[in-house]
Every structure is written in structure tokens, then in C-alpha cells.
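A single protein chain has been omitted from the complex, and every remaining protein chain is retained in its original position.
Showing chain A:
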């Protein structure tokens, strides 16, 4: 509207300005005085104001025209009279009719100037408006009779003010459309000037193709053909047929299948790796044990199979039978070979040899064992009983001390003490049942134990790698003391925190044990004496006991992991279990002791409170005044002990203020560095800087005051004193400072991202002011007409690779403008 108004008056400046002003006034003022129009509304049944006016005019003029063309003057007079009555609305219409030849005052069209007006047309018009004359007359009469005065038009100043306000509002509104763009630019991470540049460099196919249309006849024909035959236009790789075949296998199926394959592959590789690892283990014992375990497993399965699938079981049985027969035929494992004989000679003196022979025999025994049918068991036993070790071997075995756990192959199983009441009946049962089955059981157990041992060892190795020292488990009490000294040394070392922690824990345990009350002394005393005596028999049990005990304590003391490993490594022996109550007592007493320490503190603080706190007298007064009150308060604040809290806090602050040892060792300087390698002890000692003790605290002598000594005036000169603007809390600011942005700490890509400047202006490029077309929309693609011939799938149009990045990097202008554009389209 405003544009039209502006361009038209360029021709007739002066008059138009007037018109505009008047029309403005009409619009602005027209609303509050509807008197004249309302009058007419009663007469005419038209709704619209403009239409009404127009019709009104025609009615009058038509009636006048009837009189003849000669009294034009009269007509004009009449018109003027009417318009002067009505106000300014009339004149505008009159002038408008003058402006164009095409529009007639009358509803009759005046298109062809030469065309004659037929009377019938006019008459027809008259017919359409019945009693027009009378109506006009009435109207005129009414106007003449009207008494009320027309309101004065507004003064020029006032009307101008109203105009100004309206215009200002309009301008404000248009200008406010820029708000989102301005905000966007304010928030943009990066602005590149000049704005809205066309990105240089090669364009994507999509960009090029989107606007392309078939123009030459040949192209058009080709496209027509392609479209007709449903041939792909933009992706000639797949024809519809191929696509259909692709569709046959749904995506989800394919995905599931792929996942399965992946899983299978992963499992396979995992098993392969495992097998390789196991193959690499050189320990014969391990393999032996493994084999045994496998066999056992196989037997178990066989048992199951016998019940579930007898035919297969029979097959298996046959196989086993065959193996047994072969074994029985061969002299393998019979201790009759050359090697066996040589071993037999040595067996008397060498426990190793003896063991080897025994194992051979065991092997034989196992292989020749008939196991399936339960009724055959007795025979089997007999058979086994027949094959006994050679006498001398047996003798040798009897010579070895039964206390040695290595000989029996049972590490954890405790040699039964005659005094022990827990084990005795069981042992008795077993001995009654007979030696051989027990032995078998034992061997089986042995296998398990050995396997477990391997596991343990591996775990130990791992934990050693991690820096823990579980080798402590194997230490004697003597070595423990040495260790203690070591630990005292190394406790200063902060690098080996975990180790020292572990050690200190351990030491604590040991100390506790040493200080332990009467219940434990019985345990400790024999340990000491017997050690001095160095009796082999006794040494075993004591050692184990201490370890077990220690483990038990550790498992309670140390964190979950440690306790787990400890539990796994050595299951608590019955001997300890029997004395468990005592040890538990010991622990309890120790705990009590700890409690006591805290209690002491509390007691102290409470005493101190009575002396130190100046507030206390008032409390006492109150106490004197009202005991109930005090009780109530006491009840209410039963939980919190303010004074001790305060003291605790103060102590903490003091601790925190104490200078710490600074470790300046840099790994890898002067020696090899890397994962798992630690700088040498010597170096660490060299680079550990001990800070001189600080001057005494200012609040040292003030018990009720904590004076923070964090602020250092010399440093404060370099520190930020106030929180800078965009940050909301100090932590945020600190974080922003602490994040390094240089290439010493970051990869080049990150550095580039961090250091991207906020504003980039191209050298030598004129930066135009932001324009409405580019930023708020105006150029629309739909305006170009018909759709392009090559239409790309919307999914594919989402950019890939560097172009997308570039687009994102290049000012987020394009997006708001796009959004705006769509909005504009919608409007």
C-alpha cells in the first residue's frame, strides 16, 4: 500500500500529497464519527462503506442524468452540495473518476470511447434500482432536515501527530523484523564478511543439478523417454528391477543377519585367541591338569548322555572301551620303560622322580578304569588295588612328612591336627570308607586346586602389574618386619600411593595383632617360640595361620577388590575357623579400640568447649534459669556437635595449609618412559622438592577462629578480582581458563576450532550493508517457475563431507534466512 501510494504521486507531487493527507485524515478520523454513514446505512442495505458510497453516487447521478445533459452545471452543484454535507469522502471519489478515462462515474462501462450508449442500458439500470428517485428525494429531505452540527475537524497539529504516530508504529514494525537476524548475528560463533557470499570452489552435484532444466529438444526428448519408462534419472546405478530385488530383503533382516555374522566372527576370534594363549602356556602341569579336567568333564557329559541318548552313549562307551583295551595292551604308563626305570632308581632320593612315577601310574589307572556300570565298581576297585606302587616308593612316601602341603598336592587343605575336633570325624569316615576312592577324590580336588592356583597366580601377576604387592601374602613375619621398615621409607613416596596405602593397612593389621588383647596372645606366642625352634612340622601351620588370619583381617579392612582376591586365593582353613571366634574377638576389640580413640577426641572437645567458648556462660545461665529449655535444645540439636565440627574443620584447614612435597619428576627424561614404566627411585628422590615449613598460622593461638591464609598478596596482583561479565560463577570462569587452547595440548583440528576468530573479513572485499533480500527473504525458489527436471531425493541432499562443514562454518546466516524465506512464502 505505501509503495503504491508513493510511486503514483511522483507524477503529481503536490496534489497527491494533499490527497494522501486527506485520505489519512479520513482513515484516522473516520472511525470516531460514524454519524453520517450510519444514517445512510439505514436507507441503503449495503454493508461495505466504500461500496455504499459508490452506489450512492451512482444513484444520484443516474437520477440527475435523466433530466438531460444540458444541466451539467446543476448536477455538479448538487454533487458539491451533497459532498459538502457529507465531509471529505466525496471529493476523493470525484477526483478518482477524473483520473482515468476507463472508469466511468456510472456503472456503465466506457471501454470503447466510440461506442454508443444505448438507452436500453440506462433504462435497464434504472429498473435494477427501484424507486431510485424517491429514495434520493427522501435522502435529500433528510439531509435538509438534519439539525445536528458536524464535528470540527482536528487541528493540523493534532492530525499530524496522529499521522506521525501511525507512521512511526509502522516503521517500528518493519524494523523489528530484523530483530531475529540481529540476535542471530550476535550469538553466531563466527561471522564472515561480506555476508551471503557464494561459496567458491566446486559445487556439489545436487547444487548444480537442482536448478537445471532440459532445454534443447533433444534433452527434452531424452527426459520424456526416461520419465516414461520409469528409468532412474539421477542414480543410474540401480534400475527399478534391481531396486525391487533389493527390496526383497528387508533392511532389518539384513541388519540382524549382519549382527549375527559379526557376533560369530567375534566369538571365533575370541576362541582362537584363547586357544592360542593356552597353547602358549609352557607349564606341563597346567596342561596335565587341563587334560584331566577335560576328561572329567567328558565323563560327566557321558553320564548325562547315558541317560538322555543311550545310543550315542553306547558309541562313546565303545570308543572308551577301545582306548582302555589299548592302554591295557600297551606298556605305556606301566613304569616298565627305560625312563621309568631310571626314575625308579632315583625315586628313593628324589621326590620329583617319585612324583613323576606316581603320575604315570595314575594315568594308567585312569585309563584302564572301568567306570560305566555301577555293578562293576567293586571289581574296578579290586583292579585298582592290585596296581599298587612299588614298595620302595611307598616307603619313600611314608618317610616324607605329612605336614608338607606340597607333597599331598593340597595347598589349602590343612593337615589334620589330632586335637582338632572339627575334622576328626570326617577323616575317620574317609579312612573307614577306604583309601582308594578317597585318593581319587583327592586327586580330583587336586585338579581343582591346581587350576585355582593357576588362576591365583595369574591374578597375582596382574595385580603386581597394577602396582599392588600381594606377594606380601607369602611373606614371613620376619620379612614382614623388614617390609615394615621399607614401608616406612616408602610411605613418604607419594607416587606409590596405593602401595603405601596397602602397606600401611597391612602394618596396621600387624600392629594391631601385636597389641592385640589376651585372646590373640595365645596365637602369637607359639609363633614366636616355634620359629626360634625352627621346627619344620610346626612351621607350616603357623605360617598358614598367620596368612589366613591376615587375609581374613584384610578382607574386612581393605576395599572390595582386595578382599575378593584374598578370599579367592586362600579359602579360610578349618583350623582358623576353629579359632575364628578368637580372631573375631580380636577384631572386635580392635574396633572397640578405634571407637575409643574417637570417643577420646569427643571427650576432649567437650572439655575444651567448657573452657574455650565464650558463648558458654550464657548457656550456663540459661541452664540455671530453665533446665527444661536446655533439655529441649539439647534434644533438638542432639545430632550436631558444633564445637567439635569447628575444631575438626580448623584441623583440616591446618592440614591443608601444610606444605606438601612437590614431585617434579618428568617421566621419560634420561631414561625410558612409557606405560607401566616408572621413573627410577633415584631420580624421584632427586626431583622431590621439600618445601620449607610456612610461618606459623595467624590463628594458631586463637582457638575459636579460623583465619584463611589462602590469599597471597603477591599473587593477588595477578589474579582476577571480580567475576567477569558473561560468566555466572567462579567455577565456570576457572574452567574456561583451565582449558588450554594451544597446540601443545591439542590436536591441530581442535586448535583450529578453538582459535577460530569471531569475525572474518575478507581482504579487499567491499562489505555491503545487510540487505532484506538476503537476510529476511525475498528471493524465492518457487518464483522461478516450474520444477527442475532432475529432482533429487531429499535424504541425499543433506550434505556430506566438507561441504556440509563449510556450510555450517559459514555463518549461520543461511539458516535463518531460509526459515524466513519459507515464512514469507507461507504469507
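Just so it is clear, a residue touches a chain if its C-beta (ideal position, glycine included) is under 8 Å from a C-beta of that chain, and two chains touch if they have at least 3 such contacts; residues count from 1.
As a convention for this text, contacts and distances are computed from a predicted model.
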*Match the chain absent from this complex view to the correct UniProt protein name in "DDB1- and CUL4-associated factor 13", "Epoxide hydrolase", "DNA primase large subunit" or "Centromere protein L".*
"DDB1- and CUL4-associated factor 13"
*Residue of A:117, A:323, A:345 or A:720 touching the missing chain in the full complex*: A:720
*Looking at the whole complex, which of A:197, A:680 or A:771 touches the chain that is not displayed?*
A:771
*asked:* On chain A, where is the contact patch with the chain that was removed from view?
replied: 2-3, 5-6, 10, 13, 17, 20-21, 24, 160-161, 163-165, 167-168, 170-172, 174-176, 178, 182, 185, 191, 193, 666-668, 717-721, 724, 736-738, 740-747, 751-752, 754-757, 759, 761-772
